[in-house]
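Before we start, here is the structure in question, set down as structure tokens.
A single protein chain has been omitted from the complex, and every remaining protein chain is retained in its original position.
Think of it as A, B and C in the order they're written, each chain with its own count starting at 1.
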Amino acid sequence: MRVGVLTGGGDCPGLNAVMRAVVRKGVQEYDHRFVGFRDGWRGVVEGDTMPLDIPAVRGTLPRGGTILGSSRTNPFQQENGVRRIQENLAKAEVDGLIAIGGEDTLGVAARLTDEYGVRCVGVPKTIDNDLSATDYTFGFDTAVHVATEAIDRLHTTAESHMRVLVVEVMGRHAGWIALHSGLAGGANCILIPEHPFDVDEVCGWVRSRFKASYAPIVVVAEGAVPRDGGMVLKDDSLDSFGHVRLSGVGEWLAKEIEQRTGKEARTTVLGHIQRGGTPSAFDRWLATRFGLHAIDAVHEGDWGTMVALRGTDIVRVPLADATARIKSVPPALYEEAGVFFG
Amino acid sequence: MRVGVLTGGGDCPGLNAVMRAVVRKGVQEYDHRFVGFRDGWRGVVEGDTMPLDIPAVRGTLPRGGTILGSSRTNPFQQENGVRRIQENLAKAEVDGLIAIGGEDTLGVAARLTDEYGVRCVGVPKTIDNDLSATDYTFGFDTAVHVATEAIDRLHTTAESHMRVLVVEVMGRHAGWIALHSGLAGGANCILIPEHPFDVDEVCGWVRSRFKASYAPIVVVAEGAVPRDGGMVLKDDSLDSFGHVRLSGVGEWLAKEIEQRTGKEARTTVLGHIQRGGTPSAFDRWLATRFGLHAIDAVHEGDWGTMVALRGTDIVRVPLADATARIKSVPPALYEEAGVFFG
Amino acid sequence: MRVGVLTGGGDCPGLNAVMRAVVRKGVQEYDHRFVGFRDGWRGVVEGDTMPLDIPAVRGTLPRGGTILGSSRTNPFQQENGVRRIQENLAKAEVDGLIAIGGEDTLGVAARLTDEYGVRCVGVPKTIDNDLSATDYTFGFDTAVHVATEAIDRLHTTAESHMRVLVVEVMGRHAGWIALHSGLAGGANCILIPEHPFDVDEVCGWVRSRFKASYAPIVVVAEGAVPRDGGMVLKDDSLDSFGHVRLSGVGEWLAKEIEQRTGKEARTTVLGHIQRGGTPSAFDRWLATRFGLHAIDAVHEGDWGTMVALRGTDIVRVPLADATARIKSVPPALYEEAGVFFG
Partner (left out) sequence: MRVGVLTGGGDCPGLNAVMRAVVRKGVQEYDHRFVGFRDGWRGVVEGDTMPLDIPAVRGTLPRGGTILGSSRTNPFQQENGVRRIQENLAKAEVDGLIAIGGEDTLGVAARLTDEYGVRCVGVPKTIDNDLSATDYTFGFDTAVHVATEAIDRLHTTAESHMRVLVVEVMGRHAGWIALHSGLAGGANCILIPEHPFDVDEVCGWVRSRFKASYAPIVVVAEGAVPRDGGMVLKDDSLDSFGHVRLSGVGEWLAKEIEQRTGKEARTTVLGHIQRGGTPSAFDRWLATRFGLHAIDAVHEGDWGTMVALRGTDIVRVPLADATARIKSVPPALYEEAGVFFG
């Protein structure tokens, strides 16, 4: 059996770990052969391949990024995209595809399987953790780890200089990184896209924190918005991976806090350091297990499925489920964190 | 309402995070007052208390260890232990107890509640992750993180000098730390207590690894034993927390490998660095959520229960369930990892 | 003997380590007593003190920030500032002062000693490493460590997505952090205040890097400026510690690179995470040794001096020397790094 592999969408620690597990088990246990497609769906549309065998994946477990490269190419927006995919898979004698990616990449895989009979198995990936049907995606724990370390470092500045520190973390549609790193880092206020914030309430927490003890740390997801509008970002264009550019809500909020409370406020925008570098131990473990189970699904011909984490088990779910809706932070979970605000 | 808190058993990152959450929510939302008992059950038996309020827990989220101290005192082995507990709780006007600990500490809490009507809520703690009824215990992720970082560092020595590196990690009865850190660190062989190992098979993996590429890294849990017996440890005494002392299986195995393969082998015993220091972001999040839910259980008078992680939810289970049996690594999960051996 | 201690200027990892060493040695070896002045020179001007003894400094070695607080108060700009200092020192029965700070704080100490006979010993501190008369200042190694870790993480994003990553690091007047972290992180271009850059030359390096291998990483000090002018920052105000605010040269440069090369470029502004958190091992060692030698100078009555690192030795230099001029990156050292550009 000959299996194609591609990685699509934004950078995410653990992509190489998935492929290493896929190839190790596929070659050793099932006698599979592999072909890598470069830069996500672009490589399949254009027939751009690279060798993928055990030597190719050796030593990649701790390496961030993806040895296959990535892109946001959507074959349904390419001329004859689907037909070229079918031709290229036939030419490369590929019996089945493993697509590792987020909502967009997996959505393409789901349509290709359902509508065109292209045989796909999916592996969920997003540092934002906003994919339904899996408890966690790999990359998320690493992002939370990086953000928490940054917040830890900011505490001493907050304490020594009595000023407000605003930390903008990733999360355009869902506040998982903000919620987890904010709780783990001891933030005094966490703002997420699911729950539009009230600037005056934030300023109230800032003031009460100053009274109680030290200076406050505000963690804000890049997609958080004020309830009462009025936020004008300097540059609201999105980059090619859909993340808002610098000069976003964090900086805007810091200025509002300064003006309303009279306290000096500073912003740190963590940016891409949240999605690069070596994966955390948890993400390596999760990515490895996803890989082992994805190649099992391929071996069993269980096309149109995606591997997912449920508790401590890896299960299979329909690919379509994963992309049906974004997994948001439930209101009750956000309220639970509220005890630490202020 | 007046709530007592104690921490028992071995050191574990996240103990302070639990208490911080308990006190913050208890004081702010339920108007509870708290009293800390020093050194686990010893403090309750002897009436040794310390103040526990919001200032006492401030800044403790990232700090390992426990501000209350810990011990392995078992009140059922103390003269009049139970009666003294009842008297001291009455004297301190404590309405309920939160016991944070592992199998032994929670076992005492379960018996006190069931047999003597002492009102307890439990919080599961063990870096070994071997408590039933919860997906994970806090402290485990930190231990895996520390062990994985160490294995990462050993890879370059293994590669540069072509010798076998044996890493002994914690896990007297269960191989969770070995399994997770071994997978995350790219070990070529993982040995756990649940599955007695065959030294010749290990040597076979060592030889095949040398042929394929670089030198092998062997991760062995301190409680792993050879299938065919013959292991004579230099000093098999247990410390007061039940962990075997240095000069254990790691060193024994390294010598066996040297003798049977002719390859130089070295041992690193990570020891207590696995259980000390700042908790990982995951453990801070889990410990904080355990604390928030434990104080909810106290508020609702749901005595005899323990908080537990199920998927991404915190649930309550009977205290007795947690201590019924050790959670071992299932054979299928261990076999899954076998694809990376050799 | 009664010794006053103050910490002035911006946050810097190692401040507590200096004080711990000062107090430990002063109390144990010389029988000194100590008084802490809060928030730098403000505390001396206003007579705002706190106790400073061995229990007060216990456990502070690994803690960033300063237990004394800090400010930028300049007594020469306060009404009767010097007279109030003299009165408050007399009232507190302080025989001599240890001033820990950067150019401004030490400049005040130098003038107070020279012109008013206030007995001061200085300890040099700046994460920017731009103080003359010492090989290194503590805090610098930590800042370089944090920036290098961030650059490490950005490499995988650069590689996977083939886009330019601009990292803005601290350094308003001197490029030491940029130079060291850029070299240690494998940057393809390092821009420093001492050497105005040519945007077209930068774009040339960007293009050649894309041809040779992967995407480029550009490290730019916050104080770097283009040779040919034309840089319009969105907000060029300085914060109270003299650092330019967000939306600085990094973001400006990323946009210029995008426009001139057609390559997507992203900016990360590390901000205050470079100056917070636990000090590196090197900084703890340096800060501790500075503290031990500062209290020796006090004991010997060697007023008007500052401790400094020369090779591996701690020496004493006149306080005035330290603040005479900024220590810039020498042209030859910058050229040496040029072999890695492009």
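The rule is simple: contacts are C-beta pairs under 8 Å (C-beta built on N, C-alpha and C of every residue); 3 or more make two chains touch, one makes a residue touch a chain.
The structure displayed is predicted, hence computed values, not measured ones.
Counted over the whole complex, the shown chains touched by the missing one are B, C.
Among the residues C:92, C:184, C:225 or C:317, only C:184 touches the chain that is left out of the figure. If you put the hidden chain back, the residue from B:20, B:125 or B:275 that touches it is B:275. Among the residues C:126, C:288, C:305 or C:328, only C:288 touches the chain that is left out of the figure. The missing chain lies against chain B, touching residues 10-11, 13, 63-66, 69-70, 146, 149-150, 152-157, 159-162, 165, 234, 239-241, 246-247, 251, 264, 266-273, 275-277. Chain C residues in contact with the hidden partner, per the touch definition given at the top, are 21, 24-25, 28-29, 58, 61-62, 135-136, 141, 144-145, 147-149, 152, 180-181, 183-186, 213, 278, 280-282, 284-285, 288-289, 292, 310-312, 336, 339-340.
Simple rule for what comes next: only the chains that are shown with their structure count from here on.
Once chain A is excluded from the assembly, the chains that remain, linked only through touching, form the groups B | C.
Once CA atoms are averaged chain by chain and compared with the all-protein CA average, the nearest chain turns out to be A.
Looking at contact counts per chain pair, the maximum sits at A-C. One inter-chain figure worth recording: chain A and chain C are separated by 35 Å, centre to centre, where each centre is the mean of the chain's CA atoms.
Within chain C, contacts with two or more other chains are made by no residue at all.
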